[in-house]
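Below: one structure, written as structure tokens.
As you look at this complex, bear in mind that one protein chain is not there, while each of the others sits in place.
Our next item is chain A:
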Amino acid sequence: MSKFLKLIYNELYKIYVRQSTWVMYILLALIVLGGAILTTTFDDITTEYSDNWREELTQENEKLLNQNTEMAENSGPEFTVEYNSGEIAKNNYYLEHDIRPLNYGAWQYVQENAGLLSFVSLFTIIIGASVVASEFKWGTIKLLLIRPISRTMILLSKFSAVLVFALFSLVFVMLSSLLIGGIFFGFEGINPHIVLEKTEGFTYVPLIGETLSAYGYNIINLVMMTTFAFMISTIFRNSSLAIGLGIFLMMGGSMVVGIFRDYDWAKYILFANTDLKQYETGNVLMEGMTLGFSITILIVYFIVFISLSWVFFNKRDVAGQ
């Protein structure tokens, strides 16, 4: 093993040897399992289309239309009407293009669970916030920094280990969703396609690619918030502060943008740019923002976070508590 890989191995070892890390994975597994149980018991998503799917779709459309007219008469909630209309349009798309709708299965469950990445983000922020601060808390930082290895390498190995942890957790969510989804709903086949509503209207797309991109978009926020928590923890050597700020901003970031969105400079706020999906769906947050602009902003923030961590970690004397 190369020297640097050994350092990353050391850091990962320290993360995974602790029980608290395994509690996180158990929680994730329970959430995935609970989601599957909820879906089977309460949801009608699992409607199975038989070979007579054309008739079934037409019937479903009629039912939805009836519901909508009823709603209109009794002034029911508008979003239900909207949702129903959307479903009708989607069903019509199936009929027009002669596409048999895909039955619910493991891959769709995996795709839906992209939302679980906020839990992965949460856990990664906790790990990232403590990976440096804990060494100070335990006093082991002294034994770590007297080795013939530069501080830069130590810091880099720690940051890399946090990203590897995020990757492992993400793969864990995907695999456990696939496995549990497979057990509960079965598999959709080798390369299932689904119909999705995009900027240009309905499109027929491969599900696996769609799933990967859903996870991909979520990773950006995860990496940015983890890097932020890592920086706070390196500068202040206080994991609680870093965890608190990291989670607060992860949850409240979009709110911050909401407050200032009338100002022109709001587009330079990190959280206005973490959701790159806005350029795919076309619901761009503010005028004048492009994909290139957001990526540039993200890179600038990332470099600032990492450099600040590096400067503080490298320059500071390690004195007594």
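The rule we apply is simple: a residue touches a chain if its C-beta (ideal position, glycine included) is under 8 Å from a C-beta of that chain, and two chains touch if they have at least 3 such contacts; residues count from 1.
By definition in this document, contacts and distances are computed from a predicted model.
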- Message: When one chain of this assembly is omitted, its UniProt record names it as which of these: "histidine kinase", "Sarcosine oxidase subunit delta", "ABC-2 type transport system ATP-binding protein" or "Glutamyl-tRNA(Gln) amidotransferase subunit A"?
- Response: "ABC-2 type transport system ATP-binding protein"
- Task: Sort through A:S150, A:S240, A:T281 or A:T296 and give me the one touching the missing partner chain.
- Result: A:S150
- Query: Just one of A:Y13, A:Y204, A:F248 or A:Y263 touches the chain that is missing; which is it?
  - Reply: A:Y13
- For the full complex, which residue in A:T40, A:T140, A:S240 or A:T296 touches the chain that was left out? A:T140
- Identify the residues of chain A touching the omitted chain, counting contacts across the whole complex. 3, 6-7, 9-10, 13-14, 17-18, 138-140, 142-150, 315, 317-320
